[in-house]
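One chain of protein is taken out of this complex; the other chains stay put.
Our next item is subunit A:
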Amino acid sequence: MTTELLDTPVTGTLALDLRGLRKSFGTVRAVDGLDLAVRPGEVVAFLGPNGAGKTTTIDMLLGLAEPDEGTVQVLGLEPTSAIAAGRVSAVMQSGGLLKDLTVAETIELTASFFRGTRSPKEVMERAGIADIADRRVGKCSGGQQQRLRFALALLPDPDVIVLDEPTTGMDVEGRRDFWNALRADAARGRTIIFATHYLEEADAYADRIVLVSHGRIVADGSAAQVKSLTSGRVVSASFAGPLDEAALRALPGVQDVEVRRERVIIRTTDSDAVARHLLTATDATDLEIAARGLEDAFLALTTDHAESTGSIA
């Protein structure tokens, strides 16, 4: 399993450098040989269904969990050193806040753990929570709490921010406000990696999308590349005689060929080429072309095709 980025010569220190990561819980392999290199300034979406190993990977890159195998470096440092130095911070999915503190107290307190931070006032403004500074955390909505977590993550002015499914459980408005706050901050050249299972979120906010499934990376490319991947079509046709599957697979843009009794189903990004081939070079009949939904493409990539899909070039 290689990603395109690992093949290019790396200059300078990587923001994140994960190599051969493996982590099991009992008999469950949460992370199963994961390599990822993120350059400074990249905004990377870690996209995958629940249980793909996203949270476990994040725990390892924050030093909250120890890998069974492999190495993790954040800005060339051990994760715990990078945390202690305030160079990486994280926005976790839920919890982690004391309900009886106010928003401002939570920020003031967290700031006191670091030596030298940005001012509490500034991070509250950046995260869009300056107007609720005196509210008790327990009385804040899920979206407000998440923006508070984001404000806390901004305090040490880190080089890398890691977010674990930051918008889970938020309503549409909360989600939009949260991403706007993050977006405004990302313009400052910070490296951002966020886990999500929303394809739209990954597409809208990341420069690069890394698809994970069963603890491995199954695709890695720019948002545009992943989008083109998911914007393919499904061509299906009936056939009576023998069918040359290899010829179909060799057509440009074909991703997958599946035969179900007397019907062939082809997933492709170039449906015209497939249709032309089927109608001119084979005796296929009853041809159908259907748009391929995002979900379908996503599932195809992240369920049982882990071996067959490599990097998207």
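Following the convention adopted for this analysis, a contact is a pair of C-beta atoms (placed from the backbone, for glycine too) under 8 Å apart; a residue touches a chain by one contact, two chains touch by 3 or more; residues count from 1.
Rule of thumb we're sticking to: contacts and distances are computed from a predicted model.
According to UniProt, the chain absent from the figure is "Transport permease protein", selected among "Transport permease protein", "Cytochrome d ubiquinol oxidase subunit II", "Succinate dehydrogenase/fumarate reductase, flavoprotein subunit" or "Anti-sigma-W factor RsiW".
If you put the hidden chain back, the residue from A:26, A:116 or A:241 that touches it is A:116. Across A:49, A:70 or A:86, the residue that sits in touch with the chain not pictured is A:86. Checked against the hidden chain, the listed residues A:98, A:184 or A:204 yield one contact partner: A:98. Residue positions on subunit A in contact with the hidden chain: 10, 13-14, 17, 62-66, 73, 75-77, 81, 83-87, 89-90, 92, 94-101, 105, 108-116, 152, 156, in rising order.
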